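This is the structure I want to talk about, given as structure tokens.
A protein chain is absent from this complex, but the other protein chains hold their places.
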Amino acid sequence: MSDVRVTVWNEYRHEREDEEVAEVYPDGIHEAIAEGYEERGYETQTATLDDPEHGLTEAVLDETDVLTWWGHRAHDEVDDEVVDRVVERVLDGMGLLVLHSGHYSKPFKRLMGTRCSLKWRESGEKERLWVTDPSHPIADGLDEYVEIPEAEMYGEHFDVPAPEQLVFTSWFEGGEVFRSGCCYARGSGRVFYFRPGHETYPIYYRDDVRNVLANAAEWAAPGDGPTPTYENVDPLEDLSD
Amino acid sequence: MSDVRVTVWNEYRHEREDEEVAEVYPDGIHEAIAEGYEERGYETQTATLDDPEHGLTEAVLDETDVLTWWGHRAHDEVDDEVVDRVVERVLDGMGLLVLHSGHYSKPFKRLMGTRCSLKWRESGEKERLWVTDPSHPIADGLDEYVEIPEAEMYGEHFDVPAPEQLVFTSWFEGGEVFRSGCCYARGSGRVFYFRPGHETYPIYYRDDVRNVLANAAEWAAPGDGPTPTYENVDPLEDLSD
Amino acid sequence: MSDVRVTVWNEYRHEREDEEVAEVYPDGIHEAIAEGYEERGYETQTATLDDPEHGLTEAVLDETDVLTWWGHRAHDEVDDEVVDRVVERVLDGMGLLVLHSGHYSKPFKRLMGTRCSLKWRESGEKERLWVTDPSHPIADGLDEYVEIPEAEMYGEHFDVPAPEQLVFTSWFEGGEVFRSGCCYARGSGRVFYFRPGHETYPIYYRDDVRNVLANAAEWAAPGDGPTPTYENVDPLEDLSD
Partner (left out) sequence: MSDVRVTVWNEYRHEREDEEVAEVYPDGIHEAIAEGYEERGYETQTATLDDPEHGLTEAVLDETDVLTWWGHRAHDEVDDEVVDRVVERVLDGMGLLVLHSGHYSKPFKRLMGTRCSLKWRESGEKERLWVTDPSHPIADGLDEYVEIPEAEMYGEHFDVPAPEQLVFTSWFEGGEVFRSGCCYARGSGRVFYFRPGHETYPIYYRDDVRNVLANAAEWAAPGDGPTPTYENVDPLEDLSD
């Protein structure tokens, strides 16, 4: 059991429009991710693009400690008002886990300040996510690498700020590497980018991937640190002496 | 002599509207900063908010290696199209030096992804900028600290991503500290935030401050690194075997 | 209650030899620190320089998740074999919290690779430890700063590698700043340097300081990440093709 409350957001278009995807994720990618959290004792809800306010109302976010984000083809349809809301929540402490093609999502690009571009190839090739920081709690319970037999390739250069901790670095059969597990602090919140998870591969059913997502939720969950004030302040003592 | 071409941008409103400021910077803050660069052999131009396109046309930016940015009361008047242009240039390699109240400028907030808030006090108090990274070229030629006898205070928490290198940390007489010299890489470009420089103190006439700005321009100037491609790529070898 | 087992190490010389120190810490600094952990539900033991093997036998370390280290005048008397043992344990995952004058201890210098020098002044002056990373769990439960009315001053430059996360930055009345809460990963272990704690000031009785030490123990405790192997390895597939 965890007391971290997770909201799983998904674009949920591929699964409804593409038969090949629907076979892999018949109930949507969000349900597969949510199932992983539920198995591990997390209070979980889901939200999708076509819900009112994309399912991310103030009320939903009030009950969200960590938000996971999967999107791909419809990033532009995410309303800027909702993006503002999500970004503000992160800066105030909510955790954000950005998955795979979510690298191009509006909230991630806003929080990174860069283009978040990369190379790619849809080739069903082998990927190995090597743990490059064994001291990091997101790597808890893992072996030295996670091997995914068929993956979409993402390759460097990944145009993000240098990760503050780099938990995973991927090797791809076809010749590329990728910084696949990237930790950031933004304001009072924490952001984790995790690479695996294409819509045509059953990656979110894997136990190791679900363990990473659970570890990442624990790591990204809001702490109890100070709420900084940003204002005109008095000096400690009279400076006129 | 340096072959780095610097463009000094200034909001240039305080100096024209406020007598006290005009006494300190009769030709505008930009001219004082530009003078420092010219003394040190830099090819320098200036641009201000009320110039057409804020003086930051594509043609001007084509001849700019490093842009310095001072703004305060009119951040919102900076046109988003110009902000986009500046941010794109930085991601493509142009250096950006953000000065003092420029922490709230649109380009800086966009590149940081955070609110960039802080505490402040206009009290003419003493500041010491301690060099916390003596190996960094931006500290070249300095003593262990730069002491500014009268400064506006900026205090933590400074809501920016953790600097990738922290060159200066400020002490203020009234009880605060501040990360005053913050280095970032963004895309192929480099950003340096430098705290000193209020409009009512003659800080940009100081030799040590001008040396820091010159060092920072050298550090932030575009390199000759690879221009990454972001596209669908072929594998090194046929993956079908 | 926590399941993190803490061993509190202390040089324990000042308290036995100096009346002024004995008044502040009659049972030794280690007992004051240990009391803070016990109050917070930690299984705690203590060890001191003059114990056999300095109290840090393999058996003791086998039951230690996090070791705290306070030393000052007798760093050189710590046996190199014990130092090796402690350093190896850290690289294998044990947490290490280095306190105040422990900056010059052998294990800390070995793990940092630098001289760990700093400026100092014994003046009983005011210190404010500003939280510079409110997203960090070591800052949980704190206000924006911890104010210590009488402290020994430590000033920059602090000759350590740039902290991987900088949780606290201190302000001192007399004109200095200091990076006072510094996080590092080393091998599979984690190291936290925390500045406060001179032998003549009752700093380790403070609730806020004890809370920081408890937070730091949680952060530094060994995780369950992979144990890397370092060896000659076979390729994924035959490379002779």
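As written, the chains take the letters A, B and C, and residue 1 is the first residue of each chain.
Just so it is clear, a residue touches a chain if its C-beta (ideal position, glycine included) is under 8 Å from a C-beta of that chain, and two chains touch if they have at least 3 such contacts.
This one's a predicted model, so the numbers in the text were calculated from it and none came from an experiment.
> So one chain is hidden, and I want to know which residue out of C:Pro26, C:Gly41, C:Gly113 or C:Pro202 touches that hidden chain in the complete assembly.
Of all options in C:Pro26, C:Gly41, C:Gly113 or C:Pro202, contact with the hidden chain holds for C:Gly113.
> Return the single residue from C:Glu125, C:Asp140 or C:Glu218 that touches the missing chain.
Checking the options C:Glu125, C:Asp140 or C:Glu218, the one contacting the hidden chain is C:Glu125.
> Sort through B:Gly71, B:Gly93 or B:Pro107 and give me the one touching the missing partner chain.
Answer from the full complex: B:Gly93 touches the omitted chain.
> Can you list, in ascending order, the chain A residues touching the missing chain?
Residues of chain A in touch with the missing chain: 128, 130-134, 144, 155-158, 162, 165-166, 169-172, 175-177, 179, 241.
> Even though one chain is hidden, which residues of chain C still touch it in the full complex?
Touch with the absent chain occurs at residues 91, 110-115, 117-121, 123-125, 153, 155-157, 159, 161-162, 164, 173-176, 184-187, 226, 228-237, 239.
> With the missing chain put back, which residues of chain B would touch it? List them for me.
That gives, for chain B, the contact residues 93, 126, 128, 131, 133-137, 139-144, 164-165, 185-190, 223-229, 236.
Methods note: only the chains that are shown with their structure count from here on.
> Since chain B and chain C share one sequence, what rotation angle in degrees maps the C-alpha trace of one onto the other, as a multiple of 5?
The C-alpha superposition of chain B onto chain C needs 180 degrees.
> Roughly how far is chain A from chain B, centre to centre by C-alpha average, rounded to an integer in Å?
Going by mean C-alpha positions, chain A sits 31 Å from chain B.
> Let me have the rounded angstrom distance from the C-alpha centre of chain B over to the C-alpha centre of chain C, please.
About 36 Å, centre to centre.
> Quick check: what residues of chain B touch more than one other chain, meaning two or more?
Answer for chain B, listing residues that touch two or more other chains: 155-157, 162, 175-176.
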